[in-house]
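Before anything else, here's the structure in question.
Here the complex is missing one protein chain, while the rest keep their positions.
Per-chain numbering from 1; labels A, B and C assigned in written order.
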Amino acid sequence: MTSHDTTIDDAAWASPWRRRRVGEKVLLSVSLVLTALLTPPWPGCVLVACLSVFLILGPARIRASLLATVMIAPVTFLIIGALPVAIHLGGDGWGIGPVRINADGATTALGLIAHGIAGTLALMVLATTTPMVDVITWLRALRVPDPLLDIASLTYRLLFVLLSTTLAVRQAQVARLGDAASWRRRWHALASTIGSIILRSWQRATNLQRGLEGRGYEESLRTLSPRRARSWPFIGVSLASVAGVWATCWVLA
Amino acid sequence: MHIAEGFLPPIQCAVWFAASAPFVIHGARAVIAKAKESPENKLLLAAAGAFTFVLSAIKLPSVTGSSSHPTGTGAGAILFGPPVMAFLGTIVLLFQALLLAHGGLTTLGANVFSMAIAGPWAGYGIWKLIRRTSAPAWVGVFFAMAVADLVTYCVTSVQLAIAFPDAASGFAGALTKFLTVFAVTQIPLAVAEGVLGVLLFGFFTRV
Amino acid sequence: MTALLEAAAVTLGFHDHVVLRDASLTIRRGSRIALLGANGSGKTTLLSALSGALEPSVGVVRFGGQDLRHDRRNLREHRRHVQLVLQDPDDQLFSADVTQDVSFGPLNLGLDEATAWARVEEALNLLSVTHLAERPTHQLSYGERKRVAIAGAVAMRPEVLLLDEPTAGLDPVGVAELMATLAGLGTTVVLATHDVDLALSWADEVAVVSDGGVRQGTPSLLLDAALIRSARLRMPWQLELVTRLGLPVDPLPRTIDDVLTRIGR
Partner (left out) sequence: MTALLEAAAVTLGFHDHVVLRDASLTIRRGSRIALLGANGSGKTTLLSALSGALEPSVGVVRFGGQDLRHDRRNLREHRRHVQLVLQDPDDQLFSADVTQDVSFGPLNLGLDEATAWARVEEALNLLSVTHLAERPTHQLSYGERKRVAIAGAVAMRPEVLLLDEPTAGLDPVGVAELMATLAGLGTTVVLATHDVDLALSWADEVAVVSDGGVRQGTPSLLLDAALIRSARLRMPWQLELVTRLGLPVDPLPRTIDDVLTRIGR
């Protein structure tokens, strides 16, 4: 069972870029993220956003509807977060009482939204092409201590197990008319659900510990991971695209 | 609500990374020590991390806002201590950024500070304080959960106010605006999370 | 006789993967239907659609001749009549103790406490788990949890009970006891299973899910070798034996006694 909560990861596993080196995708995505942060909204953020959407929908072949769903949460935050930036308490501008809005504030807020959308899209270049766990494995190369990465990758595995149980339990409650219950009873049901999922998480962890011990687990959770070939063309095109954005900004400035 | 990618100015991203780093490194050391103590702890901590993530898929009934869910950081701080929560919270925030597009990479430092450091520490502090009085345990649980939740959003508001001071009224005005948007609306949710903590506490006394 | 519950030419899937296409199942009041099919064939998906949990992209589910509309009010009404019990009891049990868990449905029906209590007692009694009433759910054995999960649905007194692999993981005596219990409920039951022998001995109708479609008929459907093969099932031994002995298969030999009679001893 897949849920809305893991659609990005599902897409990443199926992505044609899945087999690219993580380091190369990180390079592309992070340099785009930084570009979105450091260049002005026009043309920098707009170019980064266009480039990211092109990469995600084009070579990485992610469905447009999926990208749209994914963007709902960050865009909601951006709008709510930019609102207080747009308005002023006191000062000039148009408004009611001390709450004022003027061109400066509105421009800053729109700029923020542009940075936010471009940055998030740039991050999605990585997220929709690279399963979370590949990023964790890649961090090993950066000398992050093994126990921390072991915990992170076990977290990844367990969250799918727990998520499917949680969703199933919630669905089963609705089947027994849980959504028709009184407010008070729904809160009790929620607490019981969370409590039993905690108990089950514990049980899962203990069982998995025993299962892994049987397979020789003592201290480290070492596994083989395939070596991916480095692609100079990919690196070259990535750097050229980012450089192109910067050049355009510089020219237009 | 995590601060989205691209929302904070570059310098402030760096400052919040720097502010969070010592706590996260301290937490990471605590985690490594626990893992060395017994390999079983790795799985238990991973289960706790996975559970914290899963909480974000559990919607709260009948509260304002359609996407409100418990943060659980107060309970985590009571159970594992704030240092461990600093590390687990960082992992969960990274997962949320890449799996759900909630939050971001450049804003990770700021989000870690509010959600994985300030919230858990505040919740833990209140818990310890109330445990010193003769108040029953559930009172402590309630305030730990509620305070951890609320402090998280207050700190987020402070972070945003520093980044975007009001043109007319400066930092104070900006803080008022952001608190109104993020923290005041959060009060019922914080209370809700406290109540949930108490109900959860009740559940565990029955099983 | 008209259908109590039916799926009429439904198409169901996730994202771009179609699980069932143009599949129909008709459930008459009082019938006992075995829903057979391979792992991943779509049995669970079909049961979910019948229970209202999934909405078909094409086709409709009908209860008592009325099309089910997937708005909150209609779904609530539907759930009073149709209850689905999932394969894994841990997907269903969430309360601290058994009584609480079983009382969840009845209380949600808006029954007063006394009536709800009576329903809980009745359900625990029907499923022979009265002795577990005050036990914490997470301390129960797998078989016990399966029974409690079914009790939770039975306590709502549904007209149709949909059971997903209720016998999976139970030992032979556990299976026999559960089947005896189900026979005593007097409810219309649809039971998804892999166990062809069980299906033959228990069901009065059989529906086979394969290649995205459903074929429904009498248990003699299990004589159709091509269908059996395409559904990754096997022929029940009773039928295979009688067929290979060249004996008549009509009436269908369903139990060991039927087979002995047919062989003529």
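One rule holds for everything that comes next: a contact is a pair of C-beta atoms (placed from the backbone, for glycine too) under 8 Å apart; a residue touches a chain by one contact, two chains touch by 3 or more.
All figures in this text were calculated on a predicted structure; none of them were measured in a lab.
K.L.:
Considering the full assembly, with which of the depicted chains is the omitted chain in contact?
P.N.:
Contacts of the omitted chain with visible chains: A, C.
K.L.:
Among A:8, A:114 or A:154, single out the residue that touches the unshown chain.
P.N.:
A:154
K.L.:
Out of A:182, A:207 or A:231, which touches the unshown chain?
P.N.:
A:207
K.L.:
Considering the whole complex, which of C:15, C:72 or C:234 touches the chain not shown?
P.N.:
Among C:15, C:72 or C:234, only C:234 touches the chain that is not shown.
K.L.:
Which of A:58, A:97, A:216 or A:233 sits in contact with the chain that's absent?
P.N.:
A:216
K.L.:
Considering the whole complex rather than only what is displayed, give the residues of chain A touching the chain that is not shown.
P.N.:
Touch with the absent chain occurs at residues 2, 10, 13, 131, 133-134, 153-154, 156-157, 160-161, 204, 207-208, 210-218, 221-226.
K.L.:
Need a quick check: the contact residues on chain C for the chain that isn't drawn.
P.N.:
37-41, 141-143, 165, 168-174, 176, 194, 196-197, 232-234, 237, 240-241, 244-246, 256, 259-260, 263, 265
Rule of thumb we're sticking to: only the chains that are shown with their structure count from here on.
K.L.:
Relative to chain B, which chain's C-alpha centre is the most remote?
P.N.:
Greatest centre separation from chain B goes to chain C.
K.L.:
Find the geometric centre of each of chain B and chain C from their Cα atoms only, then give the gap between the two centres in Å, rounded to an integer.
P.N.:
44
K.L.:
Which residues belonging to chain B are in contact with no fewer than two other chains?
P.N.:
In chain B, 203, 207 touch at least two other chains.
K.L.:
Send over the residues of chain C in touch with two or more other chains.
P.N.:
Only 96, 138 qualify.
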